[in-house]
Every structure is written in C-alpha cells, then in structure tokens.
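Structure first, then comments.
A single protein chain has been removed from this complex, and every other one stays in its place.
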Amino acid sequence: MERLITNYYETASIILFGIGFMTLLIHNNLIKKIIGMNIMDTSIFLFFIAKGYISGKEAPIIKGAYKGVEGYINPVPTALMLTGIVVAVSVTAFALALTIKVYDKYGTIELNEILEKGGD
Amino acid sequence: MAVEANFPLLILLILLISAFMMPVIKNIRTVKLFSLSAMLLSLVLSVFTFKHVSRAGTFVYKVGHFAAPWGIELKIGYLESIMSIMFTFIAALIIWASFYSIEHEVKEKNIGLYYTLCGLLIASLLGIVYSNDIFNCFVFIEISSIAASGIVVVKDNKENIKAALKYLILSSLGSGLVLMGIAFLYSVTGNLNMDYIHQELVNVKDLYHNTLIISLGLFTVGLGVKSAMFPVHIWLPDAHTYAPSSSSAMLSALVLKAYIILFIKIVFRLYGIDIVNSMPVLDIVLVTGAAGMIYGSIMAILQKDLKRMIAYSSVAQIGYIFFGMGLGNFLGFVAAVFHIISHALTKSALFLIAGNIIHQTHSKEIGSLKGIGIEMPVTMGVFIAGALSMVGIPLFIGFNSKWNFALAIIDSNKILFIAVLVASSVLNAVYYLPIIINGFFGEENIKDKVFRSKEKPVQVLLPELILAFAIVYFGISSKGIIDLITKSIAGL
Partner (left out) sequence: MKDEILREIGKFIIPFIQMFGIYVIFNGHLSPGGGFSGGTVLGVSLILHRLTEEPHRASTGISEKAVIGFMCFSLMLYGILKGYSFISGGGELGLLEIPLGTPGRILSGGMLLPLNIAVGVIVCFTIYTFYTLFDKGEI
C-alpha cells in the first residue's frame, strides 16, 4: 500500500484513466464522450512525464552557467510528450468538427436519439 | 553504403511530399495521374530494395546525422521489403481502379483531398513497417488513424459521419493503450530502439516479470482494437460498409495489416519468443482468434447488405491471422504472414467488384443480385475467383493459406482446433456460394436478363483482372513466397 503512496504520480494517472474511460462509456452526449477521451490521453501524458523526474534536480534550461549532466532532470520524456499532445489536439479538433456535422444532419447530439433515428 | 539503402526513406519522402501538392492542382485528371505515378515510383523503388536485401542481407539505415540510441534508424530485412512491395502494389491497383468510380461517390471539390489522404495513409503504413524505434512507430500509428478516418468521411452522408466518429474515438483509445505500454517499457529499460530494448530485457527479465506481462498485454489490446481482434472489432462493420468502395478496399486490405506486422515485430524483435512463451498472452490471442473466426462467419450469414457481409468476412479472416499467431510456434507465424498477403489480394478484389456491382444495379441488397452473372460476366468472374479463394478451393491462394494453418496446428499438438478451421471454412461457403449460384444458374433468375448489358468496358476492369490473375497464379505456385517468409521470420 505504501508503494501506491510513494509513486503518487502513477497512481493519480491510473485513477484519471479510469475516470476518463468511464466518462467515455457512460454518458450519452457526444461532447462529454470527447471530453472523456481527452482526460484519458492527458492521464497517459502525466504517466510518461512522471517517469522523467529525478528528485533534487532542476528543469533542463540553461540559465547562465551549464551544470553538467547531473544537474538536470531527464528531458527525453517531456520532448516525446510534446508530439503526443499535438496529436491529441488534432484528434480532438477532428472529432469536434465531425460532431458539428452530426448535429447538422441528425439535429441532436445525444447518442440514444441518434441510434433511434438511424436507418435511412 | 549502397545507393539502394536510401530507397526506403526516399519512398516515404516521395509519398509525403507528393501528397501535399494535390490540393493546389486544379485539374482532376492531373491529380489522378500524379498520385498514380507517385505510387508506381514507390513500387519500383521497393522492388530494387528487395533485390538489394536478397543480395546483401538485412541492413540498418540511420536517419539524419545521429546513430542509435540517440537517433532514429530504419531496419530493412526480408519481412519489411516483401510487405513494402505488397503495400505499394495493391495501393497502386486500388488507386487505378478508383479513377473510374470516385466521381459517383465524392463531391467534385473534395477529390484532390481524397488523393492527399490516400498518399498520407500509405506513407504512414510504410513508416510503421520500416521503423526500428518504437516511439516513431507510435507517431506513424496516429497519422494513419487520422488519415483512415479521413477517407471514410470524405463521402459526406449521414451514416459515414457516425461511422467515422466511432472509428476515431475507438482508434484513439487503442493508441492510448499502446502509448502506456511504451511508457512501461521505457521506465524499465531506458531506451526506445528495439534492438537496445531487447538487450536490456534479456538482462532484467526476472526482476520485472509483472511489468513485462502488463506491457505486453497493453500492446495486445491496443493493437487489437486498431486491427479488429474479436471482442473489440465493433467499429469495423460500420466503417467498411459506408465508405466509398475504393476506401473500403484500402482499409480492409492494408490498414489492418500494418498493425499486425507491428505486433509480430514486437513479439520477435522486442521481447524475443522465449520471454513471450513464458507468459499467457499468446493463449488469449489464440482463443480470441478462434472465437472471431466463428463469430465473423455467423454474423456474415445473417446480413442482407453486400458490403456489410464482406466486412464481417474481414472480421473472420483477421481472426484466422490472430489464431495463427496464437499457436506460438514458428509455422504458425509463417502461416499468419502468408495469410496477410493472401487476404490483402482477395479482399481488395472483392470490395472493388462490390463497388462496381452496386453502382451498376443501383441497389445494395444481396437479393437483387439474381441473374447478375449473365449481365456482368467478367465482373462476376473476378468475384468467383475471390469467393472461391475465401472458401479454400484448391488452385486459389486461399487453399494454400488454409493448408499452412492446418500444418501449423498439427505441429503444435493442439489438434482440437482443426475442427474450428473446418467449421469456419464450411460457414464461409454458406454465404459466398449462394451469390454465385443465384448469379449464374436457376431458371427464374436468368429468365429475362440480357448478356453483358450492364458490363463496364474492359479497360475499367483491368485492375481487378490483374488482382484475379495474381490470386490464381500464387495459388498454383506459392512455394517461392513461403520460402521467403520462412527466411524473414527466422531472421527477425
């Protein structure tokens, strides 16, 4: 149990993943589903970036003198997650554009009403 | 460093840069010819790469000025070069066949964007196949999921938008799971290059056994969602049914396969077959594959819409591939890779023919296909080649792949699964053969149909005829391909 508390970043990330997944499944409104998908992606970025933290060292930006390799945290996970954040933003923008088209054609964005109106 | 070593990166650059010239060009004929010529150039470069690999062996190419582990590298062996030839060949034939049918389904001003999305999709699939760095594969997975939703939604109907939204959200869930698997692997080994991760894992595999099981499980579920493994395939019937017919062909034949090839590379090159056999993951893949084979065929029998039936048949065939991989022995993986090639050839021919039939008869139901064989004989000839190959009749390539599956089952001592293989072949026959029989025979069906009345000219049907010829040719002489695949998996 104390392992869960010492690694509190990873525990929080898994709890957020569960919350996002439940939001994606349970709610009927399409916008809430997209919000759930965003929460899931954000929790995975938190998990990855927390892997790069080394306690006692500072952020990897050179201000004045260069402290050598041991003065900074691991910058590789943050650089990788920049790509991930850009991808998540693109997918969210695409999904929101599709939601607007669904609203134009069906007149509603509640999923159970869309499935009833289906056919055609 | 030989000149041919530059060719894989050159293929990616040609496809990507030519894809972005399409929205600027005004004339539609120029756009079509330009896209086809870029794909044919990639096919020629792939053939040269394959010749170089068969002469000089697997080679590693560093991208940019930094070698691994600081930079990204591409590792090209037999498996990657064979798959690159297959992807560019089938994509060139599908793009050629789409010249004549794309105007009926997509609006005039979106046709340039359609070919942009096709070029992006093939470039990202080839990137997944070539790359040796696992985070680079993740970036290409994301590009391919956006491009694949794009070619479904370009048609602008009600159902298309709903199907593309479902595909996009489920696909994003799948790639989120893959990213979490990468995070676990990075925290244990500290590298992202597949060869370096393998060296580290061999050292630490006893300390971190639970972490390795969790990360392999996350990879399996994530890649399974994106390539339609049995319980999580629910996006596939809608997306492949409502898309334009050439996009359905490209989605069903090529997009699902790239993720399976990534899974094979992860199992062999990243973990090593010894570590994977000590975990229960492959047994779960075997059970889901077998369940998918039966479920896909049963649902296909119940369908009345032609393209939806072919889409459920895709679920069954992907079940075959996962079943072959789940057996766990060497012959199982050889059979799975051979079935990747055979299913790509057959399913693309079937979807293109279905597009032609739906356009000429103006109806999507199977019931309106009575007597279609007299009206469109050449088209139905290609359909017969594809359908008989799916069922597993000798002389067609489907028979060779089922024979390989049977050999793999006998070699692995799980004889019970031969019953599953035979049962699903019989179920395949139940829904393909009635179309052929109702098309050509039966008195009340052919009463007042005129011969070749709805046929399209042979020039339009040439890509499908080339695919049918390939199905028969590789059905007769497939020993060369099986030798190549055996060498490729032994060398992974």
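Quick notes on this structure:
Per-chain residue numbering starts at 1, and chain names A and B are given in the order in which the chains are listed.
As a working rule, a residue touches a chain if its C-beta (ideal position, glycine included) is under 8 Å from a C-beta of that chain, and two chains touch if they have at least 3 such contacts.
As the structure is a computational prediction, the values presented were derived from the model and not from experiment.
Summarising the interface, chain A meets the missing chain with residues 61, 82, 86, 93, 97, 100-101. Within chain B, the residues in touch with the undisplayed chain are 1, 3, 5-6, 9-10, 13, 16-17, 20-21, 23-24, 61-66.
Note that only the chains that are shown with their structure count from here on.
Distance from the chain A centre to the chain B centre is 29 Å, each centre being the mean of its Cα atoms. Touching chain A in their complex are the following residues of chain B: 135, 139, 142, 145-146, 149, 153, 158-159, 161-162, 164-165, 168-169, 172-173, 176, 179-180, 183, 186-187. By the touch criterion given at the top, residues 17, 21, 24, 30, 33-34, 37, 40-41, 44, 47-48, 51, 77, 80, 83-84, 87-88, 90-91, 94-95, 98-99, 101-102, 105-106, 114, 118, 120 of chain A touch chain B in their complex.
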